[in-house]
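Apart from one protein chain that is not included, each protein chain of the complex appears where it belongs.
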Amino acid sequence: MGRGIGYTAVGDSFDGYMLIKEATKGVASNGKPFLTLILRDATGEIDAKLWDASKEDETVFIPEQIVRLSGEVNQFRGRAQLKIKSVRLAQPTDGVRVSDFVEKAPVEREILSERLTEVIFEMENPVMQRIVRAFITKYQEGILTYPAASKNHHEYVSGLAHHIVSMLAIARELHNLYPELNKDLLYAGIILHDLGKLKELSGVVTTSYTTEGKLLGHIPMMVEEIGQMAKELQMEGEEEVLILQHVVLSHHGKAEWGSPKPPLVREAEILHFIDLIDAKMNMLNRALDKVKPGEFTERLFAMDNRAFYKPLFEEK
Amino acid sequence: MGRGIGYTAVGDSFDGYMLIKEATKGVASNGKPFLTLILRDATGEIDAKLWDASKEDETVFIPEQIVRLSGEVNQFRGRAQLKIKSVRLAQPTDGVRVSDFVEKAPVEREILSERLTEVIFEMENPVMQRIVRAFITKYQEGILTYPAASKNHHEYVSGLAHHIVSMLAIARELHNLYPELNKDLLYAGIILHDLGKLKELSGVVTTSYTTEGKLLGHIPMMVEEIGQMAKELQMEGEEEVLILQHVVLSHHGKAEWGSPKPPLVREAEILHFIDLIDAKMNMLNRALDKVKPGEFTERLFAMDNRAFYKPLFEEK
Amino acid sequence: MGRGIGYTAVGDSFDGYMLIKEATKGVASNGKPFLTLILRDATGEIDAKLWDASKEDETVFIPEQIVRLSGEVNQFRGRAQLKIKSVRLAQPTDGVRVSDFVEKAPVEREILSERLTEVIFEMENPVMQRIVRAFITKYQEGILTYPAASKNHHEYVSGLAHHIVSMLAIARELHNLYPELNKDLLYAGIILHDLGKLKELSGVVTTSYTTEGKLLGHIPMMVEEIGQMAKELQMEGEEEVLILQHVVLSHHGKAEWGSPKPPLVREAEILHFIDLIDAKMNMLNRALDKVKPGEFTERLFAMDNRAFYKPLFEEK
Amino acid sequence: MGRGIGYTAVGDSFDGYMLIKEATKGVASNGKPFLTLILRDATGEIDAKLWDASKEDETVFIPEQIVRLSGEVNQFRGRAQLKIKSVRLAQPTDGVRVSDFVEKAPVEREILSERLTEVIFEMENPVMQRIVRAFITKYQEGILTYPAASKNHHEYVSGLAHHIVSMLAIARELHNLYPELNKDLLYAGIILHDLGKLKELSGVVTTSYTTEGKLLGHIPMMVEEIGQMAKELQMEGEEEVLILQHVVLSHHGKAEWGSPKPPLVREAEILHFIDLIDAKMNMLNRALDKVKPGEFTERLFAMDNRAFYKPLFEEK
Amino acid sequence: MGRGIGYTAVGDSFDGYMLIKEATKGVASNGKPFLTLILRDATGEIDAKLWDASKEDETVFIPEQIVRLSGEVNQFRGRAQLKIKSVRLAQPTDGVRVSDFVEKAPVEREILSERLTEVIFEMENPVMQRIVRAFITKYQEGILTYPAASKNHHEYVSGLAHHIVSMLAIARELHNLYPELNKDLLYAGIILHDLGKLKELSGVVTTSYTTEGKLLGHIPMMVEEIGQMAKELQMEGEEEVLILQHVVLSHHGKAEWGSPKPPLVREAEILHFIDLIDAKMNMLNRALDKVKPGEFTERLFAMDNRAFYKPLFEEK
Partner (left out) sequence: MGRGIGYTAVGDSFDGYMLIKEATKGVASNGKPFLTLILRDATGEIDAKLWDASKEDETVFIPEQIVRLSGEVNQFRGRAQLKIKSVRLAQPTDGVRVSDFVEKAPVEREILSERLTEVIFEMENPVMQRIVRAFITKYQEGILTYPAASKNHHEYVSGLAHHIVSMLAIARELHNLYPELNKDLLYAGIILHDLGKLKELSGVVTTSYTTEGKLLGHIPMMVEEIGQMAKELQMEGEEEVLILQHVVLSHHGKAEWGSPKPPLVREAEILHFIDLIDAKMNMLNRALDKVKPGEFTERLFAMDNRAFYKPLFEEK
């Protein structure tokens, strides 16, 4: 059945399974209804049009369904678009699962889980360790499956754990170079800093914002949740709780970026930079992978709309 | 014993009681220690120097002590300064209390309390009513005594309640004019919006910021506390809780002013403006009271450093 | 003949009268000319295409003409569009008037006029009263028919008077709560603040900007006109004139929003907020009316592009 | 009697006449009153202290009086300060006049007046010519004596006319190089652009802002006055009037710099730059005159706080 | 063969030669390949579609080729578009050259060259004169043929020299009016300020940015090149070299506009304004030429998106 959609070019035909990510109804200029689908497999995404869609089509081809389809890759206003020739829902006998069609972290879930466990063992401050352990236990499944964001960086299955584990590795090395840094605080802060996303984002496969996420945002939600967890663990009033709340609250660095307080503790300041470095490396590596030496990447919206250059000497 | 310090002019002598607000040690150019005191009574504040301070003086003349002193009002670099001739700690027999020396809201505490009670009776939404009632009960004393801020507006005893009650009155009228507004949400939001200041500010008399206040700020602290209160009242998950948290979170209007989310609910938007109007009226009225028609006020830092004009026709 | 265009959905047919708001010529990919029309009735607006338009069509179907047409509501790039089947100009015998096709203030013109009169009677300062009365007399028709803006808020017939009268109601209540406010100055400032729009905007039905409006703007034009009116009334040099000019000049609040001076008089500051509250309530109510509880509105450009949430408990 | 104050150095004695620009009372640490005077002659300014000032001194040594004094130039917190030894009011028999003590434009008043007249003769558009002529006639004395600003640039007697005449010279040359520019519009715009300062500033010698200037500013005041002048000349409705108002309104270039409309006419845009060039040359030349080649000037507040370098090769 | 493309209107047919500026491949909704061409002649530019393009077409119709074509001017989404009926490559026998199809400065190359030579003769400072002469010699061809920018202003053949020569004329006049200005420094700075564009831009006809231009920009490249030239001329360490580098470095005026240092030398400050005036006059004149008196130009992106008004009295 061939390669994934991410490897097709304009003019290629395609025959295979894909997951419906979004489906929108429209009416064509001839007055007939059609469906605009956003389809994906583990290698990429493509837009598609299903012309002359019947009422039944509208109820059947909905998000999170897998479809078997064949068609041809055309170009429409500068973007690839799949012209569907035939399409049907996948059957149980087809042996395909939703999880086959989503991008995953390049590191296995088990390894990510192991690394988290190791780090918690390494922690010495009992208050921080207990809080972190309680959160890991409470949100075990979410931490290991959620993306770190709905787009831009680590926006894939296990993206959140991948981001955390990469940040922990930087933290370990920075602590070696600057022993003044409180390793436990860095570790705890990194593990907790984005857990509010488990409530801010709607899910693993088709990720949008929850109402709660839109009205409060992951930062204040997590600050609150740390407070409640401390209460449950009868650790109210411990300074570690306050400092962890501050680290989470301030990790976007500036008020205009969503942190009502800027970092006012050394480790909070450094965590902000570790977060930036890992997010940027993730975006840069994936964008540069798509171009050849001597070329510029597409403009990266989340990096101030810059196009990055890949030097020719990278070939050497 | 005469008028308050707020009514003295350069050249006047002063003899009376005042409260020590701040005390700082210094060493004069002749090598001798001195104390710089900030003194206040209910009518105003003044700086004072106690030259040749003894070790004992340093331990005796400390913040929140009342002193009896006489001296002369001089001018030092454009500001009034009291040259102390004699000073002693107030005795129990002097019959003076700290509360005599602090500025108070122009409305009696009992009346403020009554108005709050009335408003809660008026509320119909049971979730909001119960949450508000629980907070009023929990923080009864603080709500009725705290200032609304450490400076700028309503920075006096009962300032917080005064600010709340004034805002409630505006809300009632706006609800009459725009019946689409949810009155209960406005009322509950107004009562709760600044309660985080009870933890952000250090106290009623000598008001500074607590460590918790500096690291988290009153907004995230109050969002958390509403969540915990809802839990205690077994109201977790009620939409009213989320909306109240949002109203508190967004009441500064913009991220750069400390609200990580801007108002996204009608009443949150309007509450932000009610807050601004009452704070500005408080600042403007007090500044304009000090000048004559035809003059400009001093520059008001919290109002973009503007000097306001009092028209001559105000005399007519 | 059925409901207005504002109540149709994609797929519906439509048969009725509408007013042409804009008409633009185009050439289709087949080389034939067509007309893009923006049509409206009292319930809303819709785009329409008249394909294969003749030369005569181009001269006949022009702005401010009423047409009788039938067609079907399709969707084009996410927006509703009327596919015209037949169209003709309305005849005198059809008994339709331009005024039937434009949105109007929800309050009758007579009532708005009455409220203005009442307020002027209530004023005590003779200078302000005379100036306001002179403007009301001079621009009677315009004040009662013009919109308050070409888009965003109160952009309907009598919108200007509706906005003024709503603001006056808020002012009355704020004056009750803060008796320090000069009621006459608030009233006069509110009535005058936007009258420059009578020269800045081109008219009631199809509202665009005049050349004068583009080069000077309604604020400096109105400041000038107050000066000239004072001259005509032989009130030059009265302080009230200067203060009214200042209130008009500063009512946008900041230089970057079009006020070369910020409010420097108490009532000017408060008027700015009354203006904001009434404009925002107008936009919010109309946007929230279109969505169900639990939904967000479309993004509101004039409110920092925010989408507002309508809580579920609004249903209770 | 010696050189002017501008040529004295720390340690020099001074004996001569000066004009009192400001006088402020103070009380010394010994409780005795003193006067802080700002004194000036045509060569510069200096601060002075008159210790042990009597009640009579306070009524006698007031702004705009000329005094004869002797003293010594000391340094106080990095600034020169005159230590007064003796001081008395100037007598009629001393033969000194206020005009001897103020800085004047480097071009004679008669020559400035002549240049203005020449330019008006050169104008061909009758509407603009008549308006300009009417203003020159109305404000003859003010135009030829006022400074262009209270500080920063052309802040000396006849500074306004000097600034206008310099700008007219640039305009003439730019018109030669870019004949598309409408010379009459440039000339008229330049002559009128700052005339509002005649009402915004309090006077020639001790220049502060009038109440009208603070509440409206010179730009809206001048826009209004052009409208009134057009009315008096029965030229209402002529497009030239509108364009001249626009040129004046927009000459600060941006809303945040005080122009509610940016330049939207070619000559308005160019006038804004001519204004900037002449103001900057005035500031730069005067600052660079005070330093030697190879040095930097003091920081110039009105030029973004920059310190400018004077190259060594300027000596060659 | 008729008029240039710049004089055609929608509906006109066109038959003539044009230069291909850009060529992009696409696939139509019917699956067939097409070419989107941007074509130009000396009078303007137009988009065109070549439907059903063969493989050979793709290799033949490439940038900088001249084609002979006939077609019709249609409108597509509000912009003119040429519907190609027939097209072929130009033959040597057609007698057309690339230089016939590009816009040129309104002043002849020879005259521009002469003016530059005159100015160099006029210079007296030997260091600046030698450096300028060396650059003129080194880049003779580029200076006289390059545009001053890839778009916005002077974006035509010889645009760079045209811009330089216009600026030199302004500089001469400003030096006459302000003799304090160092004429040699202004002249040298103007000639050098944009020469870095010879390396930043890819060429005369189809102007894009070089990799070097994207990564360094013309300003740092020129600063470096002045340093190297000084070395070659054995003038290292002369202050004139440093000052010229500063003038080039600072000529964009502010860090956020690309100058890491703001102007800190008088002539650098003035050069910045001369640059602005000439660029703006170039944009304004060309935009205003396209509209009639009483109309506004299209919005000018490089001038803060303003639309400029052409007064009616320009007709008189």
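Think of it as A, B, C, D and E in the order they're written, each chain with its own count starting at 1.
Keep this in mind: a contact is a pair of C-beta atoms (placed from the backbone, for glycine too) under 8 Å apart; a residue touches a chain by one contact, two chains touch by 3 or more.
Note that the structure is predicted; figures quoted are calculated from it, not measured.
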Contact partners of the omitted chain among those displayed are A, B, D, E
If I consider the whole complex, including the chain that's not displayed, which of E:44, E:142, E:203 or E:220 touches that chain? E:220
Among E:124, E:212, E:289 or E:304, choose the residue that contacts the chain missing from this document, as touch is defined above. E:212
For the full complex, which residue in A:7, A:51, A:178 or A:257 touches the chain that was left out? A:178
Contacts from chain D to the absent chain lie at residues 10-11, 72, 74-76, 78, 83, 294, 296, 309
For chain B, residues touching the missing partner are 26-29, 31, 211, 214-215
Considering the entire assembly, which residues of chain A contact the chain that has been omitted? 125, 127, 166, 169-170, 173-174, 176-178, 180-182, 185, 239-240, 243, 262-266, 269-270, 273, 276-277, 280-281, 284-285, 288, 296, 303-304, 306-309, 311-314, 316
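The rule is simple: only the chains that are shown with their structure count from here on.
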Contacts common to chain B and chain D (chain labels): C
Same-residue or different-residue interface between chain A and chain C, half as cut-off: different
Option in A-C, D-E or B-D whose residue-number contact pairs overlap B-C by over half: D-E
Could you grab the centroid distance between chain C and chain D? Build each centroid from C-alpha atoms only and quote it in angstrom. 44
How far is the middle of chain D from the middle of chain E, if each middle is the mean of its Cα atoms, in Å? 41
Shared interface positions of chain C, touching two or more other chains: 211, 214-215, 243, 264-265, 296, 309
In contact, pair by pair, are chains A-B, A-C, A-E, B-C, B-D, C-D, C-E, D-E
